[in-house]
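Let's look at chain A:
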Amino acid sequence: MTGWLGAWLLLCAAGVLVTLGAALWRVWRGPARADRMMAAQLVGTGGVAVLMLLAPAQGWAALDVALVLAILAALAAVGFVKASTPDGAGDPEEADAPHDPPLDPPLDLATDSARSDRDVA
Partner candidate 1 sequence: MTALLPVAVLLSSLIPAIATFFLDQQSYRLRNTLSLGGSVLKLALIVAMLLAVAGGAAYEARLSLVPGLYILLRLDAVALLFLSLSAVLWLLTNVYAIAYFGTKPELSRFFGFFSLCVAATTGLAMSGTLISFLIFFELLTLSTWPLVAHKQDRPSLAAARRYLFYALPASAALLIAVIWLESATGPVVFEDGADFGDLSENSQRAIFALFILGVGVKAALVPLHGWLPAAMAAPAPVSALLHAVAVVKAGAFGVIRVIYDVFGPERVAALGVGVPLAVVASVTILWGSIRALQQDEIKKRLAFSTVSQVSYIVLAAALASPAALVGGLAHLVHQGLMKITLFFCAGIYDERAGVKRIDGLDGMGRRMPWTSVAFSVGALGMIGLPPLAGFVSKLYLGLGGLEAGAPWVLAVLAGSTLLNAAYFMPLLYRLWIAPGADAAGDERAPGLVVPAAVTALASLAVGVLAASALSPLGWADLIVERGYLR
Partner candidate 2 sequence: MNRRLIKAVLHRTALCAVIWLVLTRADPGGLLPGAAVVVVAVWLSLRLLPARHPLALWRLVLHLPRFLAGSITGGLDVARRALSRDMGLRPGWITLRADLPPGGRVALGAEVSLMPGTLAAGSRSDGQLLVHVLDTEAGFDRMLDREAQALARIAELEPTANAGERR
Partner candidate 3 sequence: MSALVFLLALPLVAALAALVAPRGAPALTLISAAAGVGAALRLAQTVAQGGVQEIALAGWAPPLGITVAADGLAVAFLLMTALVMLAVALAARAELAPERAGARVAFGFWPIALLLWGSLNAVFLSRDLFNLYVGIELLTLAAVALVALSGKAGALVAAMRYMIFALAGSLLYLLGVVLVYGAHGTLDVGLLADRTVADPDALALALMTAGLAAKTALFPFHVWLPPAHAGAPAPASAMLSGLVPKASFVILIRLWFEAMPDQAGSGALLLLGLMGAAAVIWGSLRALSQPRLKLIVAYSTVAQLGYMFLIFPLAGGDGAAQPWAAGAWTGGMFQALSHGLAKAAMFLCAGLWIIAAGGDRLADLRGLARPMPMTAMAFGLAAVTLMGLPPSGGFTAKYLMMTAAFASGQWGWALVLAGGGLLAAAYLYRPMAEVFARDCPITPQPIPRAWQLVPLALAVAAIMLGLISAPPFDLLQVGRPEAAEEGL
């Protein structure tokens, strides 16, 4: 590997970091919880990418960290989905959506205010 590539990989990692910054902005903005959660997911994917980019320049052990991040990537999202069901132990797929798209609000799902995360007026 030549020197310029090392620098490029670092730059590239910095670039990915910039996109992660944008993702953080989405976490801030929301508005839906799903938006925030998915943006955090992006931070995870981006993190894996950054670690990959660091690997050639700095040591392949970074891949190990990337691997751990990858295998646990879905963990938080699963937790989120669980927690957002009415009893905190369910699965959104258990609640059936109506048949015809576009879908109207599914009937037996929680109401607006219960999920509101704009907590303070």
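Everything below uses one rule, namely that contacts are C-beta pairs under 8 Å (C-beta built on N, C-alpha and C of every residue); 3 or more make two chains touch, one makes a residue touch a chain; residues count from 1.
On the choice of candidates, all candidates are chains of the complex that A comes from, given by their letters.
Please read these numbers as outputs of a predicted model, since none were measured by experiment.
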Selected neighbour of chain A [touch, this complex] from 1, 2 or 3: 2
Chain A to candidate 2 touching residues, read off their complex: 67, 92-93, 96-97, 99, 101-103
